[in-house]
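In this view, the complex is presented without one of its protein chains, the others remaining in place.
Every chain is named by a letter (A, B and C) in the order it is written, and numbering of its residues begins at 1.
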Amino acid sequence: MQDFEPKIVAFVCNWCTYAGADLTGTSRIKYSANVKIIRFPCTGRIDFMILMKAFENGADGIIVSGCHPNDCHYSTGNFHARRRWIVFRNLLNFTGIDTDRIQFSWVSAAEGFKWADVVNNCTKKIKELGPYENYNKIAVSTLFNEEGTSNE
Amino acid sequence: MNDMIKKVTQLLTDKTIDVFIGYGKGSADRSRAIFVRTAEQAENLVFSANCTQNLAGYLLKHEVKHLGKLGILANVAALRSILQLASEFQIKDGEVLVLFANPDGSFTEFLDFHSIEGYLLTTETGITSGEQERIAALEAMSVSERWTFWNQEFEKCIKCYACRAACPMCYCHRCTTDVNQPQWIPVASHERGNLDYHLMRAMHLAGRCVNCGECANACPMDIPLNLLTYQLISPIKAGFGATAGMKSDAVYALSTYKPDDKENFII
Amino acid sequence: MSRIGVFVCHCGENISATVNCEKVAKITGELKGVEFSTDYKYMCSDPGQTLLKEAIKEHKLDGVVVAACSPRMHEPTFRKACAEAGLNPFLCEMSNIREHCSWVHPKDDLTTEKAEDLVRVMVEKVKKNKALKSIKVPVTKTALVIGGGIAGIQAALDIANCGHKVIMVEKLPSIGGHMSQLSETFPTLDCSQCILTPRMVEIAQHPNITLHTYSEVESVDGFIGNFKIKIRKKSKSLDEHLCTGCGLCTTKCPQKKIPNEFERGLGFRPAIYVPFPQAVPNKPVIDRENCTYYIKGKCKVCEIVCPTKAIRFDQEDEVIEVEAGAIVMATGFDVLKSDYFPEYGFGKYKDVIDGLQFERLASASGPTQGEIRRPSDGQVPKKIVFVACAGSRDPAKGIEYCSKICCMYTAKHAMLYKHKVHDGTPYVFYMDIRAGGKMYEEFVRRTIVEDGTHYVRGRVSTIYEKNGKLIVKGADTLMGGIPIEIEADMVVLATAGVANKGAEELAQTVHISYDSYKFFAEAHPKLKPVETNTAGIFLAGACQAPKDIPESVAAASGAAVKVAALFSNDELTRDPLVAVVNRQAAPVYSACVGCFLCQSVCPYQAIEREEIKSRSGEIIKTLARVNEGLCQGCGTCVALCRTKAIDIHGYSNQQVYTEIMALLND
Partner (left out) sequence: MEKELKILKYSELSKLIERFRSNGYPVLAPVRKGKVVEIELVESLDAIALDVLLSTQSAKKAAFPKVEKVLRYTLGKSEVQQFPVDPEACPDTILFGVRPCDASGFKSLDAIFGEAPADQFYLKKKEKTTIISFSCPTADEYCFCTSVGGGPGNTAGSDLQFTGISKDDILVEILTEKGAKLSLLFADLLSEAGASIDKSKFLADVKVAFKVDSVVEKTTASFGNATLWLEQSLRCIGCGACAFVCPTCACFDFQDEQNTKNGVRLRLWDSCGFSLFTLHTSGHNPREVQSQRWRQRIMHKFAYMPEQLHVVGCEGCGRCSRACPVDMNIKEHLTAISLI
């Protein structure tokens, strides 16, 4: 598994974490290229189904990050998101989905270093965990094989 | 039982209601919902230990609503369904006449939501110890054992949507499964389609499920779907102080927040 | 099939040093729907933008992806360029291959591949973008100012002087607020009345300002630019047009022993009264709770003596409806009820008073004509103790925050006392001296050094009466905590500033949020200090948190500028990246089932109820509707909606879904 390059997708809010990641860039702090960002207006916008879609399209790990509590640009979006994640994480865990592969974080626009840490630690962890075999077995891409779906 | 028949006959005769949703004798040892509109039909009402279906779902069925003013024989789950539906603006106070079957066989008439709320505070509304044990057993497994367990269960799913149809809280005219731009939930009943569907449904019922168990009872493939939503009941209560179907004007647990909601996984 | 243009920027060498920009342009050019792709040294430069515009025209592009720096930097630049080339600006997206790629990764294939991935994501997203138009909301150029204290007065005058109409609502019979009760103001010792009353008069006389005193806001409907407000004008039992304000009635009223609120109970007033001599409007109201006629059905002395026959005993409250485009909240603050501190004996000992009462004692127009005399026996106190932080910074018993103004007014009180009682000895018990402000620290120094005030760092534990003296027990923490006992003639408590009574209800009425102390909440503590989360409603003064006069005035002027900016156009133009509820033809009307669970997640009260009615007026369906004027585009409702009936422009379900697929499927 030495050369395993995990696919990690980060769902971040525009106002804090996206800006924080911008600061990581302007500060020229290096981090792993495995993580790619998709921008949302607010963590409140991040539907739980988006996480399911990431796994089934082949993500090995997911980062969800937004403004620290009380810092939300829209004042309360991250609070609602937090409740959603508390519940959803519970459900994922109960259905046997590996919540170790989802890193939730608060990264502010000033926390360029923290963003790099979040990314690097997450990448390290996912590399240790290896490819998400369980989910890969049911991933969308399995349909595109010659045999594909169970004709039974 | 005769009290019940008399009461319903009276309600129909004096036009308090146009139809009463109760239980009648079903096939084999089953009971079934009946829709009583005449004194004659009232004679078919029965009530026994096998009358466990949560009838509240019928309150929103288009054709049943069109029969006129509704009365219903409710069990605890149905009472909670009614309050939860009220909190989601699907039923108004006074719109439905509610008869409640007491454990001793007598009947109580609830005149408003407030009296239902009062009653529910005095009665057992939680999940059964058997259900708790099943959840505990699953929680004791490793993550990958749970994955295997649910994979095997979901494999049986044929996407007949009986769980959704039977659920009193699944009243959306357009379910997320029906949304095709984008197709969030694959229509196909393959492993991914089934997992997506059941996760989605459990999340949409988190904090709304009144633990009536209709989903699992309805499932022709005997998948213990109720455990998915039941498992979320205690964390939602412990974390947010919310229990579904206890107040007609409750704020939905996932529509609100506290600045100091506790979690231990966000860095 | 889409015709998308991809423009990969080198940003000098900022990007091209680690990303192979030519390759990115070439590879992404092969994507389905990409009509044109190129790379360029500086896309944001004039020639770069010209390149973009010409490509749009030449290749008839219907979508543009600029792979360059952060969209937080240049998205407006490129969207504007697209608009200039005739392409709807919302069909332009940026891939952040600088901050999120070239600057954070080394020069290698992975970095270039990541850049390709990021571009591909945006290519797929742009395919799902919709041409959007800015939202226009008509604006009623009238502002409602709630509260007639110094903040409300300042805001109203500033707005009115910009040429806009202002409606001011004050719940008391006169405007002026707490400032009108003050004696002199720190740090300059201007007479409060001297600087305030001309402004009060200006309010009354301003052609653009309509003043409703003795009135309260009953309901607020509508949204930014279009509020509809119901104001209850409480009955003054008076025909204001006939009344000349001669004051005869107030002198003849047989009820004379009503504690005077303006004097903080240190004086009395009749039942028909003007709160204070400089009141605006200077016309009396009848306090029905204390009026003999209303209590016993007999009296009417005022009616008999009134030369213009202006008294109206049967006058009823009037509810008027007004329209406004913006609202300024300037409802001020209150002081903590002193019964919080039984150990200080407030209410039990007449000579333990609060700071506002001291202001009245020190005021030339106050009950003692400005002489400092004890309420109990009218004697001039020779030893006086000021207790700072009476309730403030006291999580256990009072409030957690610092009330901010007390250090300064306590210093002022000590100074005023010394100026009036030359042989007197003032003590101040304090926790810290917070004198941040222009000339503030110097002012406190003067109090200590020039006026010889004894500042004792420590808390007062108890106050009790003994032989006509108030024994103040405390400790001096700077002297190692040695116990101190002072035999004082009078004690003044600097009680904490708290949210005004009824602030919570008012916030709910006007639909703004408030903090745990019931102070109104600003939209952003740093960058939107005078805005609320409800568009079109602004904050001025101490209704937001304790503020001194300069701060209140500054905030009021800030709020006024926000209002004036809003009124600078006939229509309000808003970014169209807002949520929208799905609508379909009958009989479905919408995928929305009307559960309204979305309503409480909206921080902006933007989700309204819409009733679909049949021709006969029967309600067929009740749906959620997003008010475009209020929605700020957070999308929290979108994520919550079970039927996916709500979507949001710019981050639509289609867009984010396709982004995930594009990102993960290379």
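The criterion applied here is as follows: a contact is a pair of C-beta atoms (placed from the backbone, for glycine too) under 8 Å apart; a residue touches a chain by one contact, two chains touch by 3 or more.
Quick caveat, the model's predicted, so the values are computed rather than measured.
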Given the contact rule set out at the top, which of the displayed chains would the hidden chain touch in the full complex? A, B, C
Thinking of the whole complex, not just what is shown, which of C:144, C:253, C:353 or C:662 touches the missing chain? C:662
Going by the contact rule already stated, which one of C:30, C:46 or C:423 would touch the omitted chain in the full complex? C:30
Which of these, B:14, B:40 or B:63, touches the one chain of the complex that we don't see? B:63
What is the set of chain A residues that contact the non-displayed chain in the whole complex? 57, 140-141, 143-144, 146, 148-152
Touch residues of chain C, complete complex, unshown partner: 1, 30-32, 34, 120, 124, 584-588, 658, 661-662, 665
Interface with the unshown chain - residue positions in chain B: 26-28, 30-35, 53, 57-58, 61-64, 156, 158-162, 164-166, 178, 183, 186-190, 193, 214, 217-218, 220-222
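Following the convention adopted for this analysis, only the chains that are shown with their structure count from here on.
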Given which chains touch which, is the overall layout a line, a ring, a star, complete, or other? complete
If you tally the C-beta contacts for A-B and for B-C, which one comes out higher? A-B
For the pair chain A and chain C, the C-alpha centroid-to-centroid distance in angstrom is 36
Between chain B and chain A, distance of the C-alpha-averaged centres to the nearest whole Å: 34
Just curious, how far off is chain C from chain B if you go by their C-alpha centres, in Å? 44
Multi-partner residues of chain C (each touching 2 or more other chains): 601, 640, 653, 657
Can you list the residues of chain B that touch 2 or more other chains? 176, 184, 254-256
Chain B residues touching chain C - in the complex, by the definition given at the top: 88-90, 171-176, 179, 181-182, 184, 204, 251-252, 254-256
Residue positions on chain A within touch of chain C in the complex are 5, 7, 9, 14, 18-19, 21-26, 28-31, 33, 36-42, 44-48, 50, 53-54, 57-59, 73-77, 80-81, 84, 116, 141
Taking the complex as given, what residues does chain A use to touch chain B? 48-49, 52-53, 56, 69-70, 76, 79-80, 82-99, 103-106, 118, 134, 137-140, 149-150
